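As you look at this complex, bear in mind that one protein chain is not there, while each of the others sits in place.
A and B are the chain letters, set down in written order, and residue numbers restart from 1 in every chain.
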Amino acid sequence: MNRIIHHPILGEKKPSKEVVIYVDDKPIIAHEGEMIAAALIANGIFINRYTLHKHKPRGIYCAIGRCTDCIMTVDGVPNIRTCITEVKEGMRITTQKGAGVWQKEDQQ
Amino acid sequence: MEELHKSPAYPDRDRLYKGPIAIIECIEEIPCNPCEAACSNGAITIGESITNLPKMDFEKCVACGRCIPACPGLAIYIKDYTYSDTKALLSFPYEYYPLPEVNDIVEAVDRHGNTLCQAKVIKVRNPKSNDHTAVVTIEYPKEYFEEVISIKRIK
Partner (left out) sequence: MIQTELAIVGAGPAGLSAAIEARRAGADVLLIDENARPGGQLFKQIHKFFGSRAHKAGTRGINIGTELLRESQELGIRTCLKGEVCGIENGQNLWVVIDRNRSEIVKAKKIILATGATENAVAFPGWDLPGIMGAGAAQTMINVNRVLPGRKVLMLGSGNVGVIVSYQLLQAGADVVAVLEAAPKLGGYGVHTAKVARAGVPFYVSHTVKQAFGTDHVEAVEIVKLDASFNQIPGTEHIMEADTVCLATGLTPLTELAWLAGCKFKYLPALGGHLPIHDDRMRTTKENIFVAGDITGIEEASTAMEEGRLAGINAAADLGYISEEEAKIRSREIWDSLNCLRSGYFGQKRRESKDLMLQTGNEVIQWKIH
């Protein structure tokens, strides 16, 4: 796992409430309040999407919501910046292909 | 090293080998002055312009070590050549996890991280006032007196 538990400056990581989120239908454990992209890295997932034309993998680039490299489809809504979107219990996330597809009619 | 020897905070050879002394490796004019206030003996002077290099009054320095955690650049340490017949003493800032423990045998390194010799940890201080900059004291063979400035990160 890639979580930093001990840190010389920040101290021990405070225990967080665990929530389950689903990435491509696979359940993973995330920490309440953390960003989706962080939960993925903590679980060893580094690919957030594949590009439209060349189908190349992309991971995080700026991690502050500017570059949109980390966008994924979250609860049926494509193009969500996962580095600045918090996890929620039961959230369903899919590795986005190209521009993604809206999976919920009522969100259109 | 040559630049370091020319800086107004680096002791001359006589003083360096005479007993415990604080050494400031700060040779660029950066806007910074917390070391000045950290010294209760008034041994360190920056002055009006905060980009001045620190000046050290080696007569006033009692090697108390308060300046070590105060320096945001972690550029101050204390050395004592007179510690024992064969060993010198070094106190330096350390901000990694885990901290070494007293009596640990650690690897002493030079400015480029090369391991030069083994050292024994004598003291580890990390009071709240240091704000997580621990001060570690090691003893190490005198022949490496000038080169050793820190230890290898413990993993």
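Keep this in mind: contacts are C-beta pairs under 8 Å (C-beta built on N, C-alpha and C of every residue); 3 or more make two chains touch, one makes a residue touch a chain.
Because the structure is a prediction, the values reported are computed rather than measured.
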- Task: Return the single residue from B:A9, B:C26, B:I68 or B:A119 that touches the missing chain.
- Result: B:C26
- Task: Could you tell which one of B:I21, B:C61, B:A88 or B:V109 touches the chain left off the display?
- Result: B:V109
- Task: Would you write out the residues of chain A that touch the absent chain, in ascending order?
- Result: 2-4, 7-10, 13, 34-35, 37-38, 41-42, 46-48, 56-67, 83-84, 86
- Query: Hey, which chain B residues sit against the chain that's not shown?
  - Reply: 25-34, 36-37, 49-51, 70-75, 95-97, 109-114, 131-133, 149-150, 152-153, 155
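Heads up, the rule we're going with is that only the chains that are shown with their structure count from here on.
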- Query: Cα centroid separation between chain A and chain B, in whole Å?
  - Reply: 44
- Item | chain A to chain B touching residues, read off their complex | 6-9, 11
- Note on the structure: Per the touch rule above, chain B residues touching chain A in the complex are 95-99, 132, 134
